[in-house]
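Every protein chain except one is present and positioned as in the full complex.
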Amino acid sequence: MNIHLYVPCFVDQLYPKAAMAMVEILEKLGHTVEFEEKIACCGQPAFNSGYWEEARTVAARTVEGLESAEVVVIGSGSCGAMLHKFYPELFKETPLAEKANALANKTYEFTDFLVRKLGVTDLGAKFPHKITYHDGCHGLRELGIKSQPRQLLEKVQGLTLVEMKEAESCCGFGGTFSAKFPLVSSAMGDGKCASALETEAEYIVSADSSCLMQIQGLLTRQQKPIQTIHIAEVLVSR
Amino acid sequence: MNGSKDQILARIREALRSQAPVPGNHDYSHLAMTPSRPKPELENFRQWLPPVESNSENQWDLLTKSFHALKTDFGLLESKARLIDFVLELQRVEQWKRVGIHHGAMTDEIASHLEIEKLWVDEGYDPQAMEQCEVGISECDAIVAQTGSILITAKSGGGRGLSVLPPHHLVLARTSQIVPDLPSAYELLYKRYGGNFPSMISFITGPSRTGDIERIVVLGAHGPKKLTVAILKD
Partner (left out) sequence: MSQDLTHRAVIKKALGAYEIKRDENRSKYLNWQEARQAASEIKWEAVNHLDHYLLEMTKNLEARGTKVFWASNAEEARQYVISLAVEKKVKSIIKSKTMTSEEIHLNGALEKLGYDVVESDLGEYIVQLNEEPPYHLVFPAMHLTRGQIKEIFKRKLGSDTSDLPEELTMVARNIMRQKYLTADMGISGANFGIAETGMISITENEGNARLTTSFPKIHVSLMGIEKVIPKLGDLAILLPLLATAGAGQQITCYNTMIGGPRQPGECDGPEEFHLVLIDNRRTELLADAEQRDALHCIRCGACLNVCPIFKNSGGHSYGTTYQGPIGSVITPHLRGLQDWKHLSSASSLCGSCTEVCPVKIDIHHHLLHNRRNAATQMPVWWERIAFKGFSIATANPALFQLGIKIARVFQPLHFLVKGTLFDPVRAWTQTRDLPNIPAKSFRQQWKSKQ
C-alpha cells in the first residue's frame, strides 16, 4: 500500500522520533511511506478558536495536497479528528466539500490503521517496562479509539500495562485552551498526573503527542519520576 | 387571557422553517450510517431498558432485590389473615394512634381490624388532622418489578396527600398487581384510565430521600421516612 504519513506540525518540530518510528513500522510491514512536505498544518488552532475562514485557507492546502493519496495515516488522534471528522463540516457547502469528504474517508489514526485496516497487532516489539495508557480525548471520543492501542501494547514483549484511574479523563491540553485558561488546564493535568503516578508505572504512553506535551510539561516542572512516550516509539523498541 | 400565545407560536413557526438534522445523523452524515432501528415508541422500549424475565418468580426476585436496595420494607402474605396480622404487628410496634386511610376493598378490610382513630380521606379532610397521623394506608395501581416502584394515582392512592404527608406510607397490594417493567406500567395506565386520567399519577420508588448534603443519602427528607408494601398472594 502507498501510505501517506501526515505529520502534524508540532510532531514534526518537537517529536520527530515518534514520526520516524511510524515510518519504520509501516515500512517494515512492507508498505511505501510518502510525506508531503508542502503541507504544514491541518488548521486546527484556527478552527478551534472559531476562525473558520482562516482555517479553511490552511486546510484547503491539506485537502488538495492529499487528493491523490491512497490512504492517509496520522499519528495523532487530535489531528486525525480534524481531518476525519471536522473537515467535512468545515468545507460543507463549499467547492471543496467533496474532496474533504473523500479525504475524511481515507484518513486513519495510526493505531486504528494498524489494527483495523491492516489487521496487525504484533509488531515484534520489546519494551520491558511497566506503563500506563492515556486515552487522548479526540482519539477516544471523536474517532472511537480505545481498544486498538491496547491490542498493540498487549503484544509487546515484557510490557506490563497498568490502567490508571480515569484513563479517559482529559489531560487539560485542549489546544489554545491551555494558554487561555492555564490554571484550569494545569489543574486538569495535575489530576491526570496523579492518577498516572498512582500506578507506579515508568512510562505514560499515548497516541497523542499533544497530550504528552502537556503531561510531560507538568511532570518535568514538578520533577516527577515518570516519563512520557508516544506509542509508536514503544512499538519500534527492541 | 393567555398571554403572548400568538406571538410565541409565530416565532416557533418562523424558527422551524429551517430543518434540523435528524438525530444520529448529525452533521457527519457522510460517515454516520443510520441503520434502520425500531421506532422510539412504548412497545419498543423493552429492547433497550434493563431486562426483566417473564416468569413471575424471577420478577419477584428482582422486585425484592430492588426493595432491599431502596430500603422499602415489604411482606409477602399468604392469606388475608396473615395480611391483617402483618398490619396489626406494625401498629403494635410503631404504636400508631391515628391512621389516614381511604376506602377500597383492601383498605376497608384492614380498617375494620384497626381499633384506632381513622381519618377517612375520601370526602375531603383537614390536612392538619392528616399531619397528626403516624401512617397513611393506601392501595395502588401496580408494582413495577424492574424498578421497585409503586404506581399510585389520585384514585387508587386516596388522593394526593395520603401517600406523602404521614411519616410512614403503607401500601396494600396483591401479587397480581406486579407488572414487569415501566413500559407495562404505562400500558396499564392507558388501559385503565384511557381518556380520563386522575389528576395525579405518581411512581413512588422507596421512601423519600435526599442526597443534598455531601451526597450522603438520608431517608425521610420531606415525604415518608418509611415505605412498607404488604403484598397479598393471590
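Each chain gets a letter, A and B, in the order it is written, and its residues are counted from 1.
We take it that contacts are C-beta pairs under 8 Å (C-beta built on N, C-alpha and C of every residue); 3 or more make two chains touch, one makes a residue touch a chain.
The model shown is predicted, which means the values in this text are computed figures rather than measured ones.
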Candidate in contact with the missing chain, chosen from B:S54, B:Q95, B:S112 or B:Q128: B:Q128
For chain A, the residues touching the chain missing from this view: 7, 9, 11-17, 19-20, 23, 35, 37-41, 43, 45-55, 57-58, 61, 137-138, 140-142, 168-170, 172-189, 191, 213-214, 216-218, 220-221
In chain B, positions touching the absent partner: 1-5, 7-9, 11-16, 18-24, 26-27, 37, 40-42, 44-51, 66, 102, 121-125, 127-128, 131, 146-147, 149, 154-155, 158-161, 163-165, 181-183, 185-187, 189-190, 197-216, 218, 220-224
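Heads up, the rule we're going with is that only the chains that are shown with their structure count from here on.
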Between chain B and chain A, distance of the C-alpha-averaged centres to the nearest whole Å: 50
